[in-house]
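All protein chains of the complex are present and in place, except for one that has been dropped.
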Amino acid sequence: MTLAPEHAPKMARLSLAERLEPWMPVLLVPALILAGYLSIASPTSWLTLTVSGLAMGMMIFVIASGMTLVFGLMDVINFGHGAFVSFGAFVGVSVLLMLSGMTGAPSLVLNLLAVGAAMLAAMAVTGVIGLGFERVIVRPVYGSHLKQILVTMGGLIVAEQLIHVIWGGEEIFIGRPEMLKGSITLFGATLEKYRLVAVGLGLVLFLGMRAVLRGTKLGLIVRAGVENPEMVQAMGYQIRRVFVLVFVAGSALAGLGGVMWGLYQEMITAHMGMEIMILVFIVVIIGGLGSVEGCFIGALLVGLMQNYTAFLEPKLALISNIALMVAILMWRPQGMMPVIKAK
Amino acid sequence: MVRLFLSGDGPQSKILGAVLLLILFTLAFAPFLFPGTRSLETAARICIFIVLVASYDLLLGYAGIVSFAHTMFFGMGAYGVALATRQMGTGYDALILGTLAGTALAAVFALIIALFSLRVRAIFFAMITLAIASAVAVLVSQLSAITGGEDGLNIRIPRELTPAFRPLDAPFWGVNISGRHLNYYLVFFSCLIMFLIMLRVVNSPFGRVLQAIRENAFRAEAIGYRVVYYRAVATVLSAAMAALAGAVFAIWLRYVGPATTLGVEIMLDILLIVVIGGMGTMYGAVVGTVVFVLAQNYLKDWMGGASESTAFLPLVPDLLNPDRWLMWLGILFILSVYFFPSGIVGRLRGKA
Partner (left out) sequence: MSDPILTLSGVKTDIEQYHILHGVDLEVPRGQVTMLLGRNGAGKTTTLRSIMGLWRPREGSIRYDGAEIAGLSPPQIARRGVGFVPENMGIFADLTVEENLILAAISGPIKPDRLDWVFAAFPALSTFWKMPAGNLSGGQKQMLAIARAVIEKRGLYLIDEPSKGLAPAIVATMARALKDLKADGASILMVEQNFSLARALGDRAAVMDDGLIVWTGAMAELASDTALQERLMGLKMEVA
């Protein structure tokens, strides 16, 4: 090879610090868990809080992932994403209430089947709503962030009201299925069963999403589209169709997150989506708009932070997450894992 | 003279001009036209909301920035007055100092948020303000030792501004003048002045630069305007105006609480009014607020009636339930953004 110097690997010259740099955000999670351990005197409380923090983080991730991808792919900011959360929760809970025979039975299989059915129903309904939302609300306002924010916010208001029309104005209380009630004891710490299930489900979804994004052509198109949609088009892919698909999938995931959240809080309201959106926004901002990995890490950080501070100083729980956001934006103004945009 | 007050930005439409004059006249003589306590309450609320919405329009319509923290600034002014009177006792000095302190706090907060988020991406602003405003609202309702929590705080204002004060022995134009009326005119004139100041701002060279930025931030930056600077100043101005409106509101209500100042619902109301009235017009705030308040009062009654008379139909009565009126407003709002981005005022001016 005559052109050897050009081909010499540049990476070999990177120092350890430089090589660690991209992994810094990942290290923040254990760092926060450690900080939690040091500030919470009791190891058992710490373990309980860590598990519930992770559970909360996983749920926020499930909800936020679709939103961040939708933004990354088409530069569309959807303030109405919370509507899918609320709708999903109401549909899921309605199904669970209908299947009370299954949820009340002391059989894990029947319980999980009921929960699975509720989640699938919620995803199906919110997926369809997402399709309509994209067409009616979002499509006419491409290219204008201002109008997107206004119109999707309007969509959220209407959706919230529709929930009232369909399910009435009151909140609904929902008990967890029989076998997911109560808790187990591990190293002396009380761990709610449902939270463990939520952590497991969230992890599976994250890994599944990663596998799709890294291992399938569709995933490649999505990742490439986040970076440079025009080039994806010029290569022969209809990015609009991919976008609609992602929008629908993101809406369905938000609906699933709504069911998970409803079972976590054991109560649902039409307004819950809007409330969760506050944490979702913090997560997508600190994760880096458009980045699924950043979103995952951000969600875990927010969930843990929320639970640790709620234990240490309950009044500061939400403020602590604002502080987290401010700190991360001071460190990386574009978020932890900013998406490289070709422009 | 009129042109001077309006900063050369007249209604540009006979109908709009007539509507505005009617509104001004009605508000100016509200205590005599509609003597009841209830209607005076509505009139004062309209005055304050006009300023609140106009200050939001300054940001949304002129600078093209969406904020969800406007009620937070509104609340800062209101709580400023409440806390000052609590600390310093009843008196005009407490009212003035509280107003100034609340306004200053709002301005500083707005500056920090603006520098933080606008520097990176304008859309961060919407998300960050939503998060911060919610966190502050939660904090205010939790720190009950200072803020009175969910219950809020009652404010003791000087006697001259309360219903107990009777300056005249005989009725004037058929109305028994009380301190409440004086308070109303305090509200009316401060709001009128604030509105005219904002009209001046948007028609100044500064306002025109803002609009240039809204149209094309990139080009404005290329011409040499520091976009971040202009947007930050607009944010601060708008926040300060909202805080002043909040202070006036607190003095009028003699009460401040999270629900009346910081609630998400109020934020949504502001958003709806500004879009339906007409973004980037200032007068949209006036027309929008009046339409909104009237709709709130009368549309709900009408919906209640319609809901009952359609009770035999499925779903329809639920859709027409007065509690669902926000849904219809939401639909109207979405349609406005699509089809009449310049709102009622834009329509009346014939360039929608």
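Which chain is which? They are A and B, in the order written, and residues in each are numbered from 1.
One rule holds for everything that comes next: a contact is a pair of C-beta atoms (placed from the backbone, for glycine too) under 8 Å apart; a residue touches a chain by one contact, two chains touch by 3 or more.
Here the structure is a predicted model, which means the values were calculated and not measured.
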item	value
Left-out chain, listing which of the shown chains it touches	A
Sole residue of A:183, A:228 or A:265 that reaches the chain not shown, by the stated touch rule	A:228
Sole residue of A:131, A:166 or A:220 that reaches the chain not shown, by the stated touch rule	A:220
Residue among A:143, A:236 or A:314 that touches the chain left out of view	A:236
Hidden partner interface residues of chain A, rising order	1-3, 6-7, 9-11, 217, 220-221, 223-224, 226-228, 230-239, 339-340, 342
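Simple rule for what comes next: only the chains that are shown with their structure count from here on.
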item	value
Inter-chain centre distance, chain A versus chain B - centres from mean C-alpha coordinates, in Å	34
Footprint of chain B on chain A - complex, ascending	77, 79, 137, 140-141, 145-147, 149-151, 153-155, 157-158, 161-162, 164-165, 169, 274-275, 277-278, 281-282, 284-285, 289, 314-316, 318-319, 321-322, 325-326, 329, 333-334
Touching residues on chain B, where the partner in the complex is chain A	60, 64, 66, 116, 119-124, 126-128, 130-132, 134-135, 138-139, 142-143, 264, 268, 271, 275, 315, 318-319, 321, 323-324, 326-327, 329-331, 333-334, 337-338, 341
